[in-house]
Each structure stands twice: as structure tokens, then as C-alpha cells.
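Here's the structure we're looking at; comments come further down.
For this view, one protein chain was removed and the others were kept in their places.
Chain IDs A and B follow the sequence of writing; residue 1 opens each chain.
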Amino acid sequence: MNETELWALFLNATLVNNFVLAYFLGICPFLGVSGQLQSAGRMGLAVTFVMLVASICAYAINRVLGLIGAEYLALISYIVVIASAVQLVEMFVRKTSPALFKALGIFLPLITTNCAILAVALFQTRRDYGLVEGLVFAFGAGMGFTLALVLMAGIRERLRLVDVPDPVRGVAVTLVLAGILSLAFTGFAGIGGSA
Amino acid sequence: MADTMLASERESGPERLRAGLWRENPILVQALGMCPVLAVSNTAINALTMSLATASVLLASAIVISSLRRIIPPQVRLACFVLIIATFVTLTDLLIEAFALELHRALGAFLSLIVVNCMILSRIEIMASRQPVSVAALDALGMGAGFAIGLVTLGSLRELLGFGTLFGSRVMPDNFEPWQVMQLPGGGFFTLAALVIGFTLLDRRMRRREVSA
Partner (left out) sequence: MTDETKLTGLGSVLRIQAVLVAIALVAGLAIATVHEWTRPMVMAQRGGQLGEAALSVMPGAEHYRIYTRDADGIPRLSGDDDRPELFIGFDARGRAVGAAIVASGMGYADTIELVFGLHPELDRLTGMRVVAARETPGIGTVITDDAGWVESFTRIQLPFDGQGQLQELRVRDNARLEAGEVDAITGATVSVFAVTRIINRGLAEWLPILREEFDQLAGGRRG
């Protein structure tokens, strides 16, 4: 893949096929955590980081399983390896950069079993991405996730001052907002799509 | 949250079965486990396959984990749970691929994503890892059925309004213009929001009636 195609791949993963708004992935943190702008941003960065780790893990697993002809063990291997890798990275970050750990650390164990993380591994396998393409895809997906989370947190910060009818409060209003955001994002269709 | 957990631990199997269907319906009340399923809720048949697959994985894992609950060391219980769930997801995936290739294609990677469905892990952690097999199984059955009801309703609505069909056969009059928005991801969010609101209103009315009776 050349540079233009990688750029298109990135845009596609971030905007056109946004994990949250087009694939409904990572809805749980989206509905639960996205109340505050700042923590939404941090959460997004943590997810992006874990996605990059997951992408590398998945690439390595696919190579190994392909070699021994046991692709059917992929799912079970992704789960175990990604979880362990995140734990290792967490220990490493805690030792080397306490500031970074403070900013991202509390989210790391939470998001290891997030569907968006596993989806990166599964999608990149289904689409036969190489190492570089996989990393670009993971970065784009993470940025898209962050974007959706931050947008949502911003809207919800405003929403606190608004008189929402009682039965709609909570999950329902978040879903309606997500629907509107999702429709807005369909406007990006075609960007980078010809990659 | 802690209170409801304690209350549900004391309940018998049949009560747990009912709880999953209505009072603690995983989709409509708890808004749990929607990540991997909403994406394939655009038609009734996709929603049905997906929820059947999810329910089978939940039931099988609950039975196995509940019978192993004294053997699994608490320090690594989450790892064991995830390992067992992932096994059943892979098995389900292989079986659907063998017996319904078209559906397998329509569901794509989302079938594998059942493994991180938070609904499954929460039922395992709350019920199956502490309760005898019979209670755990009935709880899983109730939650699985409640999940299926929520999801198939969602899929049916989206198919009905988005295509004018239900399970692939035409039900709307010929002059019906399909609402294409229902087939877009946004339509999924809107439909689910409408279902949640409708459920809340209905549940409240029933409770008010119980109080006045």
C-alpha cells in the first residue's frame, strides 16, 4: 500500500466506518463513561493505545497460527494474548512513566475486554491487513473512538442544564444523541472509500 | 447495585427465569451487551441468529462454569471464564458456518465478538460462579430469552420499516416507501432508544396499577 492508500484507510476507519457510530462497537464505555470531556479524552487515548497493542498481537498470532495451520484457535488466542500483553505494558508504563500511568492506567484493565479492541484484531484479520496497514487501521479506529467519545461527552456536559423529559433520561437520550451523531457521520461516506 | 445483586442471589431458579424476561431484561433495562449485536440488528433473521448464538453461548458457559465453580481458583477466575466463553463462541461460530453459510457471511466478524459481550460475563460473574447448576442454567435461559426478545423486536422493526419485509417476506402494502434511515446505523440507535422509552413507560404504568390494586 502506498501513502495515499494508508491515509485513506486511516480516514475510513476514523470517520466513514467509525467504530462507535457505524459498527456500534464500544457502546458500553460510550454510554457509561462519556459524561466528562476530560476523562473521555483520556479514555479515548487509552483505547487507541490498547488497539495498537492488539493490532501487533493479532498480527503475530496470525503469523504463528498460519504457520502451524491452526487458524481456528485465533479467537481464543487473541483474547488471552491481548489481555496478557496489556498487563505487561501496564507494568512497564507504571515503572517507567508514573505520569502516563496516572493518566491512562485506571482505564487499561477496564478496556482490555472491550469489544472495540477485539474488533480491531478480528477486522484486520478478515481484511488481510499487513503489519503497517493493521497499525494504521488500529490508530484510525482509536482516533474515531476518541472523536465519538469526546463529541458525546461535550454534548452531555451541555445536556446537564437541559430539562429532559423523565422517561427519556439516561440511556435513551444518549442513544438518540448517538443516532443523530451517527447520521451526521454518514455524510463522510465516500471519503477515503476508494482506497 | 450491590443490593440488587444480593436480592437476586437469594432467588430460586424459576424466579431468575422470569427476571431475565422482564424486570432485569438485559437489553431494555440493563442496556448490556449491545456492542456486538446492534450492528447486525438490521433484519429479523440476523437478529434471531445472533441472539440464539449469544443465548447458547451464555447457557453452555453458565452450566460448565457453575459445575466447575469449586475447582476454578478465585485468583484466575476471570481468565478461566473468558477462556471457556471463547471456546463456546468458537464452537458456535464453526457450527453456524457449517450449517448456515449465508447467515455466517451476513454476521461476519460480529459472531466472534460475542465473546466480549458484557452481558455474558456479568451473568457468569454474578450468578454462574456462585450458584448451583440448576439456578445458573435457568438464569442464563431467562437472560438469553430476554436478550432474544429485545433484539428480535429491534431487528423486526428495522426490517419492517427499512425494507417493508419481515423475515424476508413482504408484509407492508406495495405503495409503502421504505425508510432507508432505519437500515443505517443511526436507525439502529433510534429504534433502540424508542424501545427503551416504550419499555420504561409500560413498566411504570404496570407498577402504578400494582400499587393501586
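Heads up, the rule we're going with is that contacts are C-beta pairs under 8 Å (C-beta built on N, C-alpha and C of every residue); 3 or more make two chains touch, one makes a residue touch a chain.
A quick note: this is a predicted structure, and the numbers were derived from the prediction, not measured.
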Which of B:Leu17, B:Ile84 or B:Leu113 touches the chain that is not shown?
-> B:Ile84
In the complete assembly, which of A:Asn17, A:Asn62 or A:Asn114 touches the absent chain?
-> A:Asn17
Among B:Asn25, B:Asn42 or B:Ser66, which residue is in touch with the absent chain?
-> B:Asn42
Considering the entire assembly, which residues of chain A contact the chain that has been omitted?
-> 16-17, 22, 70, 72-73, 76, 126-127, 189-190, 193-195
Against the hidden chain, chain B presents residues 42, 71-76, 79-80, 83-84, 86-87, 90-91, 94-95, 97-99, 101, 105-106, 108-109, 162-163, 178, 180, 183-184
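Please note the rule applied: only the chains that are shown with their structure count from here on.
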Go ahead and note the Å separation of the Cα centroids belonging to chain A and chain B.
-> 22
Which positions of chain B touch chain A when the two form their complex?
-> 31-32, 34-39, 79, 82-83, 86-87, 89-90, 93-94, 108-109, 112-113, 115-118, 121, 181, 184-190, 192-193, 196-197, 200-201, 204
Chain A residues touching chain B in their complex are 21-28, 31, 72-73, 75-76, 79-80, 83, 113-119, 122-123, 126, 167-168, 171-173, 175-176, 178-180, 182-183, 186
